[in-house]
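What you see is the complex with one protein chain gone and the rest in place.
So that you can tell them apart, the chains are marked A, B and C in the order they are listed, and the count of residues begins at 1 in each.
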Amino acid sequence: MNTIGNLLRLTTYGESHGAAVGGILDGCPAGVEISLENIQAELDRRKPGQSHITTQRKESDTVELLSGVFEGKSTGTPISFIVRNKDHHSSDYNNLKDIYRPSHADYTYIAKYGDRDHRGGGRSSARETIARVAAGAIAKEILSHYHIDVKAYVSQVGSIKVGKQYTQLDLNTTEDNIVRCPDQDIAKQMITAIEEAKEQQDSLGGVITGVITGVPAGLGEPVFNKLHADLGAAMLGINAVKGFDYGSGFDGTELPGSIHNDPFINEGGDIKTSTNHSGGIQGGISNGMDINFRVGFKPIATLVKEQSTINKSKEEVTIKLKGRHDPCVLPRAVPIVEAMAALVIADHLLIQRTRRL
Amino acid sequence: MNTIGNLLRLTTYGESHGAAVGGILDGCPAGVEISLENIQAELDRRKPGQSHITTQRKESDTVELLSGVFEGKSTGTPISFIVRNKDHHSSDYNNLKDIYRPSHADYTYIAKYGDRDHRGGGRSSARETIARVAAGAIAKEILSHYHIDVKAYVSQVGSIKVGKQYTQLDLNTTEDNIVRCPDQDIAKQMITAIEEAKEQQDSLGGVITGVITGVPAGLGEPVFNKLHADLGAAMLGINAVKGFDYGSGFDGTELPGSIHNDPFINEGGDIKTSTNHSGGIQGGISNGMDINFRVGFKPIATLVKEQSTINKSKEEVTIKLKGRHDPCVLPRAVPIVEAMAALVIADHLLIQRTRRL
Amino acid sequence: MNTIGNLLRLTTYGESHGAAVGGILDGCPAGVEISLENIQAELDRRKPGQSHITTQRKESDTVELLSGVFEGKSTGTPISFIVRNKDHHSSDYNNLKDIYRPSHADYTYIAKYGDRDHRGGGRSSARETIARVAAGAIAKEILSHYHIDVKAYVSQVGSIKVGKQYTQLDLNTTEDNIVRCPDQDIAKQMITAIEEAKEQQDSLGGVITGVITGVPAGLGEPVFNKLHADLGAAMLGINAVKGFDYGSGFDGTELPGSIHNDPFINEGGDIKTSTNHSGGIQGGISNGMDINFRVGFKPIATLVKEQSTINKSKEEVTIKLKGRHDPCVLPRAVPIVEAMAALVIADHLLIQRTRRL
Partner (left out) sequence: MNTIGNLLRLTTYGESHGAAVGGILDGCPAGVEISLENIQAELDRRKPGQSHITTQRKESDTVELLSGVFEGKSTGTPISFIVRNKDHHSSDYNNLKDIYRPSHADYTYIAKYGDRDHRGGGRSSARETIARVAAGAIAKEILSHYHIDVKAYVSQVGSIKVGKQYTQLDLNTTEDNIVRCPDQDIAKQMITAIEEAKEQQDSLGGVITGVITGVPAGLGEPVFNKLHADLGAAMLGINAVKGFDYGSGFDGTELPGSIHNDPFINEGGDIKTSTNHSGGIQGGISNGMDINFRVGFKPIATLVKEQSTINKSKEEVTIKLKGRHDPCVLPRAVPIVEAMAALVIADHLLIQRTRRL
């Protein structure tokens, strides 16, 4: 269950304070250009310490490719990659060995496995997503061959929301600020909000919006592996994610069908729809329009602020978490959302090759 | 890709105007009491024509069990069930053969497969969910053995919303009205809204809330098959679903961590949390609290009202759909949501048996 | 675990004395010509009562297609088929309810599931293979599109063996005799041997040889899903099969490498090998030469002859099985072997479409 995908399959491993995190990407077609630099660049977008609003941990997160690539191209065999863990402050966690941190996975891991690696969250640490970002960078190479582009941005932090639709924004400016929001004014407000949350030893959640352009019509399976179902599962598998919707999403549930329906039009010989409440997916299958979706993140559970909880002996205790954590994970989660989206689309591109005689 | 589940696996088949719809449930443990009556009772909650606010099609949807059950109990072998299709008005669809209905799967099926069974939506018809409800009825039998209960209700129709939390409602009254909303006052408003939409030849969407009680701590996998990711994928695979969130959901993204975190408490020796923003799931694994989630449905795309679209020759045309359709699918979707939730939980119950030496 | 295949997936259901046996073939590409007559013709090769050396049970085994086919072609959606069970002599089995027949699955089913449907072998009955033959007929249609041909024949019954290699035989004459052996002289001896075994209330095993021609180079996965590993698993999943080898097989284990190696040659511009000890598969991947393999079947366990065994109370008992059984299953197993081989090759044809950018 540490594997995702049907034909393009990612399996990940690793705990935050173990020897390494990494993964195996199986099913990558032969002939894809694999650039260590591109993979590292995506990891750098995810790594800690990249700005004053992220955790100040220093981790270089340098990736090594172990297999499946020969003379700069994928060979068709499994691509394995590894990032060694460094900068362990495992002792930060010693006092937490027997305490169930609120809204963490401490208690549930014990309930599941009987015991756990308590250092730094172990397997539940977001360090696991390193493997996803590395694999996603390879998936993006596959997509680029098809002229498919995956972009994500922070559209909400706490109660501060981007009011514009993605079509009204220049998504090429997302990286122009440290919060990764293409609305530069809203970005400033978001940064201030995060700074304040940090000062108050608190944390903030928010929303990341994803946009995939260039997807040909026909991707996605009609029933259980609807394209949005696979996208949703991929997003809901990211740490701290609480919700997913696409196209008109939850807002669209309030519209009448006569407004919500997207009329087909002939646009210079191409089949398009005049509106896109469908979010580029109809009956679970892409229709050639942009695919857009939202991913809701809860505020991170790790707080410096004092909290009450219980320990293994079920005694009430109070804790103040040291560690060095993000007051808001959204900015660093942008490349993770992109990676998971890229993996899902690339997987369905391969599946679709097999759907007609 | 017409299969869902890991150890408890449902594979479905069938088009709306073909010979039959049905499925195979594989991996059901031996010894589960299987009652044809219970399965039929769930199908009756889903069937058309059950009230004046649903489609007036008359389909008895009588299920037959073909295998896997002996002397009233599951044998451990695949359980196959079939519902013959009746009441075909295939000719209703002849004029639609070459037209892409707005926000339907007509165009995307053609894009995917090159051709399609155009009668009644074929595989994209919600008749496919018959198989899910039948399988879900069996999953519920498994859950009842563990004292786990799955309930769903309509919490929003169009812009009419239940204001109360599920904890403030008596979910045993959900079936007391035809819209399946346990807030009887809101239910009346919803029914009126659906009647009005019908009169206006329009359709309405909404939200179904699901609540699962009695789930032991420990279900769900830490990474890709988080319990909420599997629930989300199952829900997003239901026709017309646009979004999924759980616990505090999208609303919770606006809260600070200090409020959102759920402190653990010792409640008479049991480990509980004093709030449940986590929706019963932490780190992807159940924590023993109630699991609650929301499923957003778009307004159904089939309208009697005239609409403009294009045909296969890419010419603009207008259509008025006859057929006999639901102005709002929410009431009939309640048992489908329950069925999918039951299948996911039962699957994870089995998985969890293998997680400790 | 009642599913086989990766992209082309067959799920089967049904007990011998239940309502029906059948299956779902998922992943069949759209556009394959599906002829009910062809499917029925394959089933007729498998059905009981076709000659005096098979069981005299009368079962028409009439197949019905339930989904996935429209206007004579596959639509890309799941193809479901069903064969109703008839001619039940369930009472034949009443006296066996509590007895473990030697070398049957009676005891192991009880050990596995705690209980079982004892009538006619239930799920362990070879009637389950009806679904395989039906699905295999569809797989053969896919293969015919690629000019790939799958043939099998009986090469051994008891100790009577065909001495010639398959290349020395005319495989088009396999159906010219009731034992399905293309060596007409040996066929007569086999028939006599089966007649004698029947008279002696005994049973015979043997070997079926399979030959697949026209397979392009490149099918099969390098590591765990080697083409011969998937073929082997498919064959070993057939009732009564005890062994599988391919190419030079077990005999080849005695040869030195200098003789066993197959030198590559240029044959009119085509890459061939001058010998074919590899059986058309090298490193798990087809090399374009004929694929040939052997499948060993034990003598069927059902004997009219008196046998000693124990019952559920672990008391020693003797039994004489009535029923109406084949003294030798090999002739009727030929279409089953072909079906399984066709499914495996068709599956790998689809997989291979995804292996290069």
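Points to keep in mind about this one:
Assume a residue touches a chain if its C-beta (ideal position, glycine included) is under 8 Å from a C-beta of that chain, and two chains touch if they have at least 3 such contacts.
Please read all numbers here as calculations on a predicted model, not as lab measurements.
The chain that is not displayed touches the following shown chains in the complete assembly: A, B, C.
Note that of C:187, C:229, C:291 or C:342, the residue touching the chain absent from this view is C:229.
Take chain C: the residues that touch the chain left off the picture are 1-4, 6, 12, 100, 102-105, 107-109, 111-114, 123-124, 128, 156, 158-159, 197, 200, 202-207, 216-226, 228-230, 232-234, 236-237, 239, 242-250, 252-258, 260-266, 269, 271, 273, 277-279, 281-288, 294, 296-303, 305, 307-310, 314-316, 351-352, 355-356. Counting the whole complex, the residues of chain B in touch with the unshown chain are 7, 27, 29-32, 74, 76-77, 142, 145, 222, 350-351, 353-357. Counting over the whole complex, chain A has residues 1-3, 9, 11-15, 18-22, 24, 26-27, 30-31, 64-68, 70, 73, 75-80, 82, 112-117, 122-123 touching the chain that is not drawn.
The definition used in the following text is that only the chains that are shown with their structure count from here on.
Between the Cα centres of chain B and chain C there is a gap of 39 Å. Rounded to a whole number, the gap between the C-alpha centres of chain A and chain C is 46 angstrom. Counting partners per residue, chain C has 27, 30-31, 76-77 as the residues that reach two or more other chains.
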